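Just one protein chain is left out here, and the rest sit where they should.
Chain lettering (A and B) follows the sequence in which the chains are written, and residue indices restart at 1 in each chain.
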Amino acid sequence: MQWLNAIIQGVLLGGLYALLAAGLSLMFGVMRIVNLAHGALAMLAAYIGLVIVQGTGVSPFLAMVAVVPIMAGVGYLLQWGVFNRALRVGGLAPLLAAFGLAVVLTQLLQLKFTSDSQSLQTGSLSIASIQISDDISIGVLPLITFGVGVVVIAALQVFISKAPLGRAMRAASDDPETVPLMGIDNRQVYALSTAIALGTVGLAGMFLAVRGNFDPNYGQAMLIFAFEAVIIGGLGSLWGTLAGGMVLGVAQALGSQVNPSYGVLVGNLVFLAILAFRPSGLLPKAVTA
Amino acid sequence: MTLLQVSGLDVHYGDFQALYSMDLTVAEGETLAVIGANGAGKSTLLKAIAGLVAPSAGEISFDGTSVTTLAAHKRVPLGIALTPEGRRIFKSLTVEENLLVGAHAKRKGPWNLARVYEAFPLVADRKDRVGTNLSGGEQQAAAIGRALMSNPRLLLLDEVSLGLAPVVIEQIYAALPAITSQGTTVLVVEQDVNQSMKVADRVQCMLEGRTVLEGAPADLTRDQIASAYFGI
Partner (left out) sequence: MTQAVVHPHAKVKRATKSSWVGLAVIVVLLLVAPAVPYLVDKGTQGSLVTLFSLIVMATMWNLLAGYGGMLSVGQQAYIGIGAYALVYIADTVGIDPFMAVPIAVVIAGLISFPISFLAFRLTGGYFAIGTWVIAVVVMEIVQQVPALGGGIGVTFNGFSDLTPGRRIAYVYWLSLVGVALAVAVTYWIMRSRLGLGFTAIRDDATAAASLGVRVTRSKRFVFVVAAMGCGLAGAMIAANTLRVQPDSIFSVNYAVFMIFIVVIGGIGTIEGPIVGAVVFFALQQWLSDLGAWYLVILGLLAIVITLFLPRGLWGLLSGNGRIRLFPVGYRLVPPVAILDVTHEPAPATSEG
């Protein structure tokens, strides 16, 4: 039964990874940018949340209402200020710019907030759980996180396939050179995509922060997990990313069940095994994102 | 009335010059065909008019105002639409979505989904297919429909017939009267001389980035065109 419990916890954890990975997938899908600053930006969101919570005393969940639009604004400006320019330079420039950004952001957070661990308290919610049986209890907070992950992915999916902007995003992904002929400014589509992506990063960062301790470097480790979720699930599929996140989460939970220090390693090995034997992921290219 | 005026246009790709002081005028409601061999600079000319390549010298004015330095996406709302060479249908979008993207600029005018489907039955039958699964002719028809969705005053068509079977070419050109009858000005680029002679009010022949012959189809002899086309 402990194993079943581990699997359930792993699945729920997968929702968090997928939430973090959603923005990564979106930016890659639209612009072919692999945003190496994704994890650092999640930490920026977490620290913005921390400042708001400490400054106003509101609950972290209420703080999200501010964090998400702030991050979306950051994304919009970042695209116009850095990535649109980097895309025009071409080649490795977008990756290099994102990498530079990751380092600068992480260091700035460290300078401002030190590398000590921080946490966002959610009061009784952090320990609330639903007891299923003697061995199995489901934490309310992980359950909410999972639910938010699923909702965000579903919403993105609908947005991309139905909304006019989503359509423009797919068009830009298909053939960016032709998009201006439709009267659409690529750079604006990109800026809005990055805004949406960073809005989801805002959510992900806050849920990372309420889940446990975080520090400026924590985002890097999380970026790796999010990336693994994307690859395991198959590039270009948002639902695949959710599945990938769950596979990774379960692998880590089972690994930790064997030996607490094995969790991350087992997750990484599962990822490498999938890369070796099923490089297109478990659910390849179900839906373009 | 002059709708489009191109004067003294130079275009460079790096060190290579593709257009040499090109002049071109299109009157409102007219259909002009630009013909020329492969590499003559026809696509470059259309791209410059649409704003996809920047000229190094010269002027492009549309309806009396200069658009020379205007970004491509800002020319669409003014009424310039290009159906690019190779169709460039968005592959992962359905035909209908392609048309809807074409309507992004929300220009008022006669064209909408229903009218496009009416003009191109070929497109109507395929409206839920994604771009990848279309034949060349279907793609071409969808691409013209997509351009029409912006309700252009000036429609630029690049190599409509390239790679298509004669019957399909017939079908697509059959829609041209429906387009011009709305008052839309059309600039077609073709390598296929006969096709363009049939539809155009005026023909302009290009060779290596320059205009070498110009006139109404009726006034031009086969020999004139042949020597202009091949530069002999």
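To be clear about the criterion, a contact is a pair of C-beta atoms (placed from the backbone, for glycine too) under 8 Å apart; a residue touches a chain by one contact, two chains touch by 3 or more.
For clarity, every value in this text was computed on a predicted model and none was experimentally measured.
**Q** In the complete assembly, which of A:Leu4, A:Leu62 or A:Val89 touches the absent chain?
**A** A:Val89
**Q** Given the contact definition stated above, which residue among A:Leu4, A:Val65 or A:Leu111 touches the chain not shown here?
**A** Candidates A:Leu4, A:Val65 or A:Leu111; residue touching the omitted chain: A:Leu111.
**Q** Can you tell me which of A:Leu12, A:Leu36, A:Val67 or A:Ala251 touches the chain that was removed from the display?
**A** A:Leu36
**Q** Decide which residue listed in B:Ala71, B:Leu113, B:Leu162 or B:Leu213 touches the omitted chain of the complex.
**A** Only one listed residue reaches the unshown chain, and that is B:Ala71.
**Q** Mind pulling the subunit A residues that touch the left-out chain?
**A** Touching the chain left out of view, subunit A contributes residues 28, 31-36, 82, 84-101, 103-104, 107-108, 110-111, 176-177, 180, 186-187, 190, 220, 223-224, 227-228, 230-231, 235, 264-265, 268-269, 271-272, 275-276, 279.
One rule holds in what follows: only the chains that are shown with their structure count from here on.
**Q** Residue numbers of subunit B touching subunit A in their complex, please.
**A** The contact residues of subunit B facing subunit A are 50-52, 71-74, 76-77, 81-82, 84, 88, 90-93, 97, 100-102, 104-105, 131, 146-147, 150.
**Q** Along subunit A, where are the residues that touch subunit B in the complex?
**A** 164, 167-168, 170-171, 173-175, 177-186, 288
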